[in-house]
Structure formats: structure tokens, C-alpha cells
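Every protein chain except one is present and positioned as in the full complex.
Then we have chain A:
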Amino acid sequence: MSGTFVGMPAFPKAAHEAVGNQTLRANLRHATHTIRAKRANAVAEVSDWAELREAGKRIKDHTLRHLDRYLVQLEESVTAAGGIVHWAADADEANRIVADLVKETGESEVVKVKSMATQEIGLNEALEAEGIRAYETDLAELIVQLGKDRPSHILVPAIHRNRGEIRDIFTREMSEWGRPAPEGLTDTPAELADAARLHLREKFLRAKVGVSGANFMVAETGTLVVVESEGNGRMCLTLPETLISVVGIEKIVPTWRDLEVFLQTLPRSSTAERMNPYTSTWTGTTDGDGPGTFHLVLLDNGRTDTLADEVGRQALRCIRCSACLNVCPVYERAGGHAYGSVYPGPIGAILSPQLRGTASEIDASLPYASSLCGACYEVCPVAIDIPEVLVHLRERVVQGGPVTREGNKVVLKPAKGHGAERAAMRAARWAFDRPGALRAGQRLASRTRRLHPRTLPGPGKAWSATRDLPAVPAEPFRDWWQRTNGGTTDEGTAK
């Protein structure tokens, strides 16, 4: 996976720096607390949440357990509907396929729907190197792109920026990329959104090639689904003549009916809405409506390696709702950039080291970027037991053992020179240096299943034999959460 942020320090160092950034912390706290409270309401509205969550988990698990069959079925149905399917084993191959497809059209620019998969493979940079300009069209991605910045949240990538910063970025950078920002632009969100509307409309209307990801792919029918709010997705999916979708192989659901589960759980978990403003589905091509040519690039890039790990494979159930980010006390303080990958927060802490392996210092440190409080598991709409995978990956990093890399079984050596353990200790020290984070971690632990024993079970036993696990404090997690409003006494932001 080439999505490592180049030169990114390991988590503890990056987090340390982020914690010192007051603007970032204030923006993040406001944002995560607002979404968190709204999500709880949206979830409370449906009385069968537990059943929907269980169904979502089982659909995804079943699909993953038979992924070969569903991939072949998907390929057949997409092809039958007029689409063209490509397979990409890694980031380089996916980028090459997309670049070649764009070149075949004779175009040198593309409009893009926000997509984690294309960020993961570094598509924009790869296209740039081939002389193709990729325009991000999601407002937040536009802010990130114009600011020569990196996304810091799955759903609201510019969550770390406030309105004043955004105004300055627009005023300074828009003219470089196309229509300049209007004279005298103020920092009201409505005016900023309007500036983005005018700037991007010019691009949509002339675009010949669109690039997207997808939230779901239906094996039975060959249908792709994109869930969004702004309408930039619809623009990119319907106005261009050619559409190229790059989608991770884990995004399959078996049948059309399965969407009834995820179209209920995804919006409520992510933007805390009953339904997001726009959902588009398309099956191959339709005469006279939308792109005449449709390419689907199926992306592996570490997913099959993740699939090979019986504990870790559950990370592939993720529907990228970002609920786990918004409840994570570590994410709230450290910010998304500290995770050094396009997948920040708790899901990033288990997904990135699996997709990329734990060879680098940042990846080896990611399984420690958590207080194991369990809040991420509680909110996850597909019930990924993130704490379980974190503990599993920690053992892997420290003890070594069999893993699959690029399809081959290899035996991971115990962390060389205890580098990973050093990273772990630095992560711990980081937490101990920050009373707020430590307090949160300790108190949250009181109610979690996994930290009650003083030693770890199974292969972790040896590791924990010489180390004390944190003592469990008396106050239960829920009480603490209620009393302090999730780690802060500031009541003002939640609504």
C-alpha cells in the first residue's frame, strides 16, 4: 500500500505534535462531539438497531468467507450489464490501469468523487505524474486539495480546518486551479460553499472522465452504490462520458436485498441522518442516461492478506461510516494526521497495519494508538471488535508469527531490536504525559471486557507475565461518559 504519508513520524510523535496544536484540537473536539450526540439520536430512532447491526455483520462475514465466488459473480453481472472489469493486485497496478484508461479517452483531466480507495493508492499523484490532473469535487476534499493538505477524517476530511482558514485557502489557491474565489469572500459557510459551487461547476460541465469509488457492489445484479450529500458524486457519476470506479474487493454484498440493511445503518452511523441527501445506484451502462463507458477496477492492495488473518479479517467488514473516529478519545486528541494513513482513528489502527504490514515504525505503532476502551466497538454498525484486533496485532508485532504478505505466507520476526515495543512504550509515555488522555483511557477501561484480567490470555500470556496491565478504576464507563460528556466537561458543543 503506497498510501503512507511520506516522512510521517510514528504515531506517538505525530500525536504528541498534534496535541500541541490548539486550533486542531478545538476544531476536532467540536466536530466529534457534535456528530457523536446526533448519531446517538439517529440510532435511537430505530428500535431494531441491534438486529440491523447483527444482520450487517453476518452479511459481510458471509461475503468475506466466500469472496472468491462473489467476486466472480460480480464480474459476470457487471460485464453482462455493459461494464468492463479490471483486476488490480496492488496500488501501482490500479494506478496504471486508471491512467491508461484516461489516456485512451484522449483527456488530460478527470473529476473525482471522494473515495478512500483512490486515496489509499495515491491515485491523484500517480495521475499527475502521467500529466493528468485530478480534481477533487467533494467540498472537504477540495479544501484539502487546495490547501496542499492531507485529509484527517474519513467523512469530513477537512474537519481540522475552521472557516477562517478555509476562506484564506480559497482566496489564495482557487485561481491556480480554475475559477478564482469571488472578491471580498467572507468566512460564512454559505458564502464559502457558494464559492466552491461556482469553482467546481465549471469543471463538472466540461468533464469527460469521472473517477469514483463505491460504498457497495451487488454481486447478484452488478449494481454499484454511492452514498453522498453534496451532489458532486451525482455530477461525476452522470455527466462524464467515461466513468472509472476503483473499489476494494471487500465492498461486495451478495444481493440487492442486502442493501436494505446498509442503507439504514450507514447514514445513521456516519452523518447521523435518517438518510443522506443523495444515493446513486447504477448497473453497467444505460443508453442515453449517464456515461456510455463504465470501467470497474477491483482492488486488492493488501485486502487478501488481511483476509488470511482469521482474527483480523473482520476489519474488512468496515463500511467506512467513521462512527468509531467520533467516539475515540485518542482520535479526538491526536487528530487524523497522526495515524499516518488515509484510514485514521480506531479503524485505521487495525486496517492500515494489516493492509500495509507492520514493517514500518508507524505501522508497528498503530495497534498501540488506542486506550482499548471499547467505545469504537459499541458504535460500529457492523460490530467489528476493534479492541480484539488491536490486542491481536500487538501480539503479532511484539511476538512475531505467521502472516501473509502479498499472498505469501511469511513468518514475522519478533519486532527487531524491540523497535515496536519501544514504539509501544513511547505511546504509553505519550498517554501518561497527557493526564486528560490517560484519565480517559483508565476510566473507560473500567467497563470493558478485555482489560479485567491482569494477564493476557493465550499467546499474550508470556508478554503480560512481566508487565502489569492497568488497574481497573471503580467508576463505570457509562457513568463517566454521562458525567463528563465524553471526556470534556464542555456541554456547549453537543446538540
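Here are a few things to note about the model shown:
To be clear about the criterion, contacts are C-beta pairs under 8 Å (C-beta built on N, C-alpha and C of every residue); 3 or more make two chains touch, one makes a residue touch a chain; residues count from 1.
Everything below uses one rule, namely that contacts and distances are computed from a predicted model.
Protein name for the hidden chain, per its UniProt entry and selected from "Ferredoxin reductase", "LUD domain-containing protein", "Glutathione-dependent formaldehyde dehydrogenase" or "Chemotaxis protein CheW": "LUD domain-containing protein".
Residue A:V218 is the one among A:V218, A:I244, A:I362 or A:C376 that touches the chain missing from this view. Within the complete assembly, A:F204 is the residue of A:Y135, A:F204, A:Y339 or A:Y368 that touches the hidden chain. Within the set A:A10, A:V43, A:A158 or A:A415, the residue that contacts the chain not displayed is A:A158. Contacts to the hidden chain, counted on chain A, fall at residues 27, 30-31, 34-35, 45-48, 51-52, 54-55, 58-59, 61-62, 65-68, 71-72, 81, 87-89, 93, 137-140, 143, 156, 158, 162-163, 166, 189-190, 192-194, 196-197, 200-201, 204-205, 218, 221, 223, 229-232, 234-235, 237-239, 249, 254-261, 263-264, 271, 273-283, 286, 288-290, 298, 300, 304-305, 307-308, 310, 313, 404, 407.
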